[in-house]
Structure formats: structure tokens, C-alpha cells
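The other protein chains are all here in position, but one chain of the complex has been omitted.
To keep things simple, chains are lettered A, B and C as they appear, and every chain counts its residues starting from 1.
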Amino acid sequence: MKKHVTPLLDELEKGPWPSFVTEIKKAAKTSEMANDELGQVEYSFKTKKGYWKHGGIVGVLGYGAGVIGRYSDLPDMFPGVTFFHTVRLNQPSGWYYTTKALREIMTIWDKYGSGLTNMHGSTGDLVLLGTNTESLEPMFAEYSSRGWDLGGSGSALRTPSCCLGPSRCEWSNYDTMEACYNVTQEFQDELHRPAFNYKFKIKFAGCACDCVAASARADCSVIGTWKGPILIDQAAVKEHEKQGMNITAEIINMCPTQCMSYDGKELKIDNAECNRCMHCIAKMHKALKPSGERGATILLGSKAPIVVGSLLSWVVVPFIKMEAPFTEFKDLIRKIWEWWDENSKPRERIGELIEVKGMRPLLEAIGQPPVPQQVKEPRKDPFFFFKPEDFEKVFTKDKY
Amino acid sequence: MKKHVTPLLDELEKGPWPSFVTEIKKAAKTSEMANDELGQVEYSFKTKKGYWKHGGIVGVLGYGAGVIGRYSDLPDMFPGVTFFHTVRLNQPSGWYYTTKALREIMTIWDKYGSGLTNMHGSTGDLVLLGTNTESLEPMFAEYSSRGWDLGGSGSALRTPSCCLGPSRCEWSNYDTMEACYNVTQEFQDELHRPAFNYKFKIKFAGCACDCVAASARADCSVIGTWKGPILIDQAAVKEHEKQGMNITAEIINMCPTQCMSYDGKELKIDNAECNRCMHCIAKMHKALKPSGERGATILLGSKAPIVVGSLLSWVVVPFIKMEAPFTEFKDLIRKIWEWWDENSKPRERIGELIEVKGMRPLLEAIGQPPVPQQVKEPRKDPFFFFKPEDFEKVFTKDKY
Amino acid sequence: MALPKRQTDIGPPHFKQFLPPVIQKNYGKWKGHDILTPGLMVHVAQSGDKIWTVRVASPRILATETIYEMCDLADKYCGGYIRFTSRNNVEFLVSDEKNVAPLQNDLKAKGYTMGGIGPRISNVVHTQGWVHCHGAATDASGLVKAMMDEFYDYFTTKELPNKVRLAVACCVNMCGAVHCSDIALVAVHTKVPPVDDERVGKICEIPTVIASCPTSAIRPNPAKKSITINEEKCMYCGNCFTVCPAIDIKSPEGDGVAIVVGGKVGSLRSNPKFSRLAAPFFYNDPPRWPKIVKAVKTILETYAKDARKHERVGEWIDRIGWESFFKKTGLEFTFQHIDDFTFMRDTMRTASTFKW
Partner (left out) sequence: MALPKRQTDIGPPHFKQFLPPVIQKNYGKWKGHDILTPGLMVHVAQSGDKIWTVRVASPRILATETIYEMCDLADKYCGGYIRFTSRNNVEFLVSDEKNVAPLQNDLKAKGYTMGGIGPRISNVVHTQGWVHCHGAATDASGLVKAMMDEFYDYFTTKELPNKVRLAVACCVNMCGAVHCSDIALVAVHTKVPPVDDERVGKICEIPTVIASCPTSAIRPNPAKKSITINEEKCMYCGNCFTVCPAIDIKSPEGDGVAIVVGGKVGSLRSNPKFSRLAAPFFYNDPPRWPKIVKAVKTILETYAKDARKHERVGEWIDRIGWESFFKKTGLEFTFQHIDDFTFMRDTMRTASTFKW
């Protein structure tokens, strides 16, 4: 095994933060692939350029997704990375593992791959970093026989992910972990065999804190929320104060709807005006908690900038019950896909399509009425479309 | 003269608000035109439809602007309005008149037109409502010989207008009235002979109250502002309080930058943080006033919705001195026009063009540097253009 | 009679000659003002000089007869000076305090309406309507009269949290400031316009017609030397009609009025704001459009009751949220309220933080 000289990368082993270079070197001790990966990365640092190619589609039999083909541009210099595909293993909900399971995964990986991983990828997968084409089938046999399946890639449903929700958090408004598992199981075909016009991501967050960044990077963002008042433990309010909290500055003045008051004795919330932003609850976590009916808000469309600029997800269904077996949610997703499929062009995400077509056809397709909760503000320019039935149903009402 | 039966319009002579129907009837007593106008409007009320045509271009010799040709669709029913053009007389700055001047204008109008006016049109002109084609020349001779000229119309500079500013208001940061007059005089040719690709409006407001709605309906909005601290008369603060003002609720809490404080004794302003919104000054007008250097912010682009949706004007020059003879401002306007002229398509307003081309070419054409004051927030998507000189001038600086 | 000698490019007369002497003297040197009544204010100069302003409502369409009468009053009490405001009210400028009350009495006697100063409704900025414009989908003066009869007290006496600027536009060209008014009416068409192919060929410039359409609904129809309108894409703005009269946008059955709210132009407290859709459509119902007036009244009174002092309509709505606005006013939220023009993305809600 050729030892690469890596003066630039060596610099990145200095300093207190854990070093990815050290990790690559660890793997390079036994893996030719990892060793040449080290060499190629050093060369990139030297020349300020990447040397990876996309390649043809590679994968396992019967699947169109789960493996990203990757090839070095410099196979002569770095033969170990001539092929350097990544494998996306579908992580368990909430990224919980037993050491037994984790060791098993790693042992198989040491056998077939570079020994390098991403724990985890941005979408949520357990990413195995670098293997060659012929290893894919046997490796998949080993993983799948032990209960592990591949995640998504390409124009498919992407591996859903979730915050840890009810497993360790007091604020989860629905069972994010079960929802993520159950929905992933339901849509195995959509996950493994790209049949969409582009990718579709689902992320489950238990509350408005959004610890899985669903609102910014999921075509479908499921954000838990509730319908009842915020319960107040006045003694605990005092306790927060005693521990140094300036309740007026930190809570009252920061409440976005200005629906709270505190006179030094009693904390009051005008619940009808509260928009459930979670600020007071999160910061005064010992004193306040939500109550009443639980469920989620469904938002659609967020994505990265290409092609029309980055989008955040938009409220489509203000409130939906999220209870196993999540039938209502699954039906909704199916209707959304159907409409998306019928109307989109290749490489058009759902958010982009909604922008092109408008919210109305989507809402009609999924059977949702228009409600002000969907908008931050109504339209400004008086360029609106009417359908004949609007006149019959709406504008002949007594008030029009 | 045929007396029209006007049961619907008669309804609109009831009620306390002054009635336009009464006005039309007044004029109809002596004017055949006004009489048939009454009839046609009644007919519109009955059939819920307007009956005016645009027509060919009409006007006075040597001018392409100032008259709007208008013809009835129902000349047989209402022969008096077969021709019913409007004439736009350029109002004096601030809409001040002597009765002598006003009478003179009206007398001429009684002679040639319907006796109906709009005091004033939305752009600001003194609008004379309804005359025929052959009256235009003699009428113009009478008006112009007495010192009155026509306003703008069509693809021309439109009649500039201004708030009354220094004539009666304590807050004017520059002489809006003189600026409006002087600039109108300077650009007589552009006003009378449409040579632009579309209309161009200029409105002058003396401060951020914007009493002439410049920010929403002028291609060029000139909003007065200042650079010094707000002077506080603490005794007058007390006076406001005594007269019932809740200083905390009405002033402190409403200051958008939260840069004010009041402890019941002294009102304080952190002037570096003040954005000069005028709220505290306007509501506590006896206690507070601006001080220091005066001038204006130049904003470009506002317009009504067609074609790209309504626009508010955008800050282009954060601060400009506005002192007679307004050379700097006039040069700026000329440069803006030049760029607009070279780059726009027919019927493309300056705001629309800026949106198509981006701010950079405009700023470069008028010699303005980019400054954060021009934006509410920087761009989000990393889709930016670079020019070679940016690397030379900016990105080779020590910090890049 | 021979005509006087014609002049060109002389521009407007210089305003100075029209200013009352006290203004000329104190020009640019005003110290402050006091709103004494809804129809009367006084401005005080640094010199101590004062000028009283009596503001009078105007229907904007004025017959010369009325203007002569106003001139008479101005002669009697104002030294022959008079002005109009940016919202088309008339202002009598009184330099001598003694003249204020007699002027007010005389105005009252002659049936004039004083008011509009301070935190209340002033005159309605509006457009031509059936009185004079060719594209009008409603009448503007009629709507103004119907509204202001109803809101009369808000001009003459009653106070509101802040100024409420009303506007009316008779088509989406919006000649006025409808797009940035507290409460405004804008007339809309709701039917795809029929095209008179023969006339299009004769009187219209086809590329201009095609370019005029905000939604790119117009395509050339070379066979007929005309154009065709894609019915799916047309949102009846009438801009094609503006550039080509052979496209007949006006329809007695389909034309009507929308209500938009929450706009402003000044920068006090919050920046200028666009008006946004409150109600997408009311059938034209002249002469008094009772349902529209009622809807506007509901909005106005909900604001009057609910807003904090100095909050403009749009600021109030921003504080309570649009979902509360619809709840409190009882206005129906429809598909039309959801933006589907270019800038939809900025109007959609991106969080679960709304009120039920």
C-alpha cells in the first residue's frame, strides 16, 4: 500500500476538534480504498479542485435507489478509489442503535467497503462511504438478511427522518418515531424504485422547535402542534425567576403575539392569541406546558436553492391527527403524489410545482378548503382567477 | 336641451356627503355636454356598464401630451358627449391658488368645456373634464397666454407633484414646493412630448409621513429626511403627558427600533439607532423635532399592479442634498432616464426594468455605490454574478 | 374675438404668487400645529404668526359654479387664498383668527362639510369610473358617495385609532393609491374577454397585445391575423383591452368590486405596505352598493374597536394576524385570497404558528 504524503491534511489533525483526517487515516491503515481516498483528498487540497465523476447508475438488483455511483477522475494516481460508491442504509427512527447492531453494520462494512462512514448523511441515512460495484450485491445480501435495508436516492421518496420526539422529549405532539417508521414501511416501493419526477423528502418534527430542520429541507414537513391552552405552574415560574430569569425581558417581551403578562406575581397567557411558537414553553420549561388535543401541521415544498431559489415549506393542512396507523396522513401523501405526478415536469419538486400551478389545484386535489391559516397574508394584486362554481357557491351567498 | 330622467343618480344626491351628481347637474344647467354626461352616467348605472371609448390621439399643436381623447359609445343617445376629452392643466406646487387665478381658469373652462372639473386628478393635475376636439387649440391659447400650461400624459414625464412642505408644515426637510416647480420647469420638453417608453412620475414629499403618497405611486419618490439627532423639549414631553398621552404605550412601545425610553421623568432617544420613521415626532409634535443636515432619500420604481404586480419604490440614493437649483437631482434624473431609455421595452416602467436587469447596472449607470441602506435584506440564494473587476477591486482586498 | 397669443413650455405658474402673505413670510419657518377640531387646525410659525386652516370635503368632481362659490368665501374670509389637498379636500387658509368662526358658519350655512383632519377618515382618493373612463368595471364617484354617506361621522367628528385612508379604483390599473391604502375598493372583471378578430387585425398591434398580458395568456392567431386568449391563464385584468379595444373586457354580469385592506404609504412605525385582499368579489349594485358598504363598515368598525391607538389598519392586522382578521370581521376566506401570481411564495405561511 502506497503511503501518501499529506502535509496539508496533516495540518487538519492539529487543533482540538475531532479530525476527519484522523478518521480517514485510521481506515487507511487497513483499507486500500481509504488510503487512496486520503491521497486524492490531499491532492484536492493542493490543487483546490475535486476529482470525482458522477457515473452511470449503480445499485442492487431490483432497486433503483440507495447507492450513489462515484468514480475517481484520477484512477491512475489513486487506483483504490477508481470506484468509490456510497451506500445509504436506512437509519432507524431517531438514530438509536444498540452497540450490537452497530458493530454488525460496521463489520460488514469493513468487509466490503472503505471502513469510512458518515454518521449520518444530511437526509438521515447511515452513509457508508466508498465501495466498488461488485461488492454491492453481496453486501446488500448481508445487510438485508440482518434486517437492514437501503435508503432513498434519485427521483424517489427519500429516507424519511424524525426528531427523537416521545423517546426522550417532553414536547412531542405526536409519535414522530413511530410515524417515521410506519410511513417508511408503507412506502418501500416508492423509496427503492425511483418513479417520481424528482426527489421527495418527508421529515417529522414533534413540535415547533423543529429539531430535524423539517421546515427547511423536506418536501413534506410534519410539525407537531396542539389545540389547548398552555398550562402554567405559577410556583415553577417563581423558581425560574429565582434562578435568574428576567421574565419580562426573556419571556413577556419576546412573545411574538404579545399575549403574555407578568406582574411579578402571576404569569398570564391569553391563549386565544397565542400562536404556539414554543418560545415561552422552551425557555420556561419547568413552568409551562401545552395541553389539549394533539396533532400536526402539514407543510409542503421546502428545498435547496436550485432552480427557483430556496423554499421553506408552506402550510397546507393546518391540523391533522397523527395516530397509528397514520391512515389519514398516508392518504394525504398519496393524493399529493398523484397530483404532483400528473402535473410536474422532470426534476420539478413539489414546491416548484405549487408555485407554477398555484395552491388551488393542489388543495382541490387533496380535498382541503382554503383557510387563512395557510397564508401569512392574502394576495396583493387583484389578478385572481374565478371558476364558475365560485359564483354559484360563494358569491351568491347573502353577503356578496 | 333634453332633460334626462335620472332616478338612480338622484339617489346619490341624498345623504350628507357632497354629491358629485349635484355637481354634474349644476353644470348640466348650462352645458349640453354636462347634461348628456349626466344621461350617460345614469345609463351606466342602469346597465352596469361604462360607455366610453379610447380614441385616437388628440391634443394641441406641438404637444403630444396633456389631453386624453374620449368619445362616447352612444353618441346617438348622448350627442353632447360624442367628444368628451379631458384636459390636464399643470397645477401649481401644493395646489395653492388665488381666487383670481381660479376664477380665470374656470371662466375659460365654462367657455370651452363642460363646466365640470376634477380638483384634482390622482397625479395632481387640475383636470378639466370634457371638451371637444376643436375647442382644444383656442382654449390652450387662452390658458397659456394667462400663464397656465398643460400637464403630462402618455409615455412622457407626468406632472410632478409635492406635499405642501415648507409652506405650512414644520417637518419639511427640503423645499418640496420649489423642487417640484423647478424640476417641472426644467423638464418641459419631456412633459409635453412623449419620448419615453412609458410614463414616468416624480413626487416630492418633505418627510417620511409622505403626504403625497410618493412611495407608492411615483417612479421617482423623493422623501425628505435628516441626519442629526432628534431634539427633545422635556417640558413639552410632560405637557403631552398631562394632556392624556400614555407615553409608554403610544410612543416608547411603538418606536420601531426600540431606541426610546421614558422613566416618567426624562425621555431619551438613542439617536444612532433611530431610523427616522417620524412616529414619535408626529405624535409628540410639541416636544420633538429633527435637527442637523437636511436632504432627501431617492427611491425608484413604484407603480400600480399591471404588468408585474404593484411595486413600492426602492431606495437608490440614501441621501442627496435638495437645494435650488437642484442640479444634483436633475443630473441624477437624466442619468436614470438615459439608462431606462437605452434598456427598456415599450410600456416598461423603470421599476419593471430594474427588476429585469437588476440594481447593479442602474447603480453603475448613475454612479452610485452599493450600500446596505438600499436593501431591506441582502439576497438569499447564492446565484450571484461577478464581473472581472470585482475580483480586482474587491476580492483581492486584504480581507478576502 | 381674436385669441390671445399662445405660449408653449411655460410650465405651471410659480406657486409663490398663490401663497397668503403670512405663508410667504413664514415659509419654511413653521414651528408647530394644533388640530383644534376635525375641520380646523392652526399652524404657528417661529415668528409667532399663525395660520388657520378650515378643511372642507369635496366630491372632487366640481362644477365651476361650486368653485366660484368657494372663491367668494375665500375672498371674504381668506384674503382670496384657497388650496386643495393631496386627497382633494379644499382648504380655506385664514390669516386672521377673527375670520375663522364666521367662515365656518358661512360654510355650514351653505351646506359644506368640514372635517377630515387628524385620526379619522379623510376624503377618498378615487378615479373616473363610468363618469369618464373607458375600462371602468364600476363607478368610482358613486361608490365614494355611498361609502362616505355611511362614514360621514368619521369625517366630521368621530375619532379612529389613526388616519384611515380609503381609495377606490375602477379597474386594476388602479389610478390612485388603492394598492397602498388602509381600506380600498378595486373593480374587477371576472370573465375572459371575447375577441373581435376582425377589429384586432385592423386597429391593434399584435406584439404589443401579446406583451401586455401579465400571465402570458395571449398567443398570436396568424390564421385570423388576430390573437387567441388561453382561458385557463386569463385573469381578466383587462390590460389587453387597454392596448387593444377590440378585446371587450366589460361585462355587466361579470364586473364587480373587490375590497383590499392594510396598505399605507408613510413610514411611521412600519414601512409602507401593500393593500391585501379582504373580499374578492361583490356584484355591482348601483346606485349604492349596499353590501360593499356594509363589508367596509364591518372592517372599519372592527378596526376601530380592536386596534391600539396610532395603529393603522395594516399595523393592526399585522399584530393580530390575518387569520384573526378574517375571524373578527366574519369575511369569508376563499381560493382567491391565496396568491397565485408570481410572488405567491412570500405570502404563504411557513410555520405552524397561527391562531386557530
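As a convention for this text, contacts are C-beta pairs under 8 Å (C-beta built on N, C-alpha and C of every residue); 3 or more make two chains touch, one makes a residue touch a chain.
Predicted model only: the values in this text are computed from it and were never measured.
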Checklist outcome for this item: Within the entire complex, the undisplayed chain is in contact with A, B, C
Checklist entry - Who touches the missing chain here, A:N35, A:N132 or A:T184? => result A:T184
Checklist outcome for this item: Touch with the missing chain holds, among A:H4, A:H192, A:H240 or A:R360, for A:H192
Item to check | Residue, one of A:L231, A:I252 or A:V308, that touches the chain absent here | outcome: A:V308
Item to check | Absent-chain interface as seen on chain C, which is shown | outcome: 267, 271-272, 342-343, 345-346, 349-353
Checklist outcome for this item: Note that chain B touches the chain not displayed via residues 208, 215, 223, 225, 227, 256-258, 272-277, 296-297, 299, 311-315, 318-319, 355, 357-360, 363, 370-386, 390-391, 394-395, 397, 399-400
Item to check | chain A residues touching the omitted chain (full complex) | outcome: 8-9, 11-12, 14-24, 26-27, 34, 37, 40-41, 44-45, 47-54, 62-63, 70, 84, 86, 90-103, 106-107, 109-110, 115-120, 122, 124, 129-130, 138, 140-142, 144-149, 161, 163-164, 166-170, 172, 175, 177, 181, 184-185, 188-189, 191-192, 208-217, 223, 246, 249-250, 254-256, 277-279, 282-283, 285-286, 304-310, 312, 345-347, 376
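One rule holds in what follows: only the chains that are shown with their structure count from here on.
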Item to check | Between chain C and chain B, distance of the C-alpha-averaged centres to the nearest whole Å | outcome: 13
Checklist entry - Which residues belonging to chain A are in contact with no fewer than two other chains? => result 380-383
Checklist outcome for this item: Multi-chain touching residues of chain C, meaning two or more other chains, are 172, 179, 214, 237, 274, 341, 343
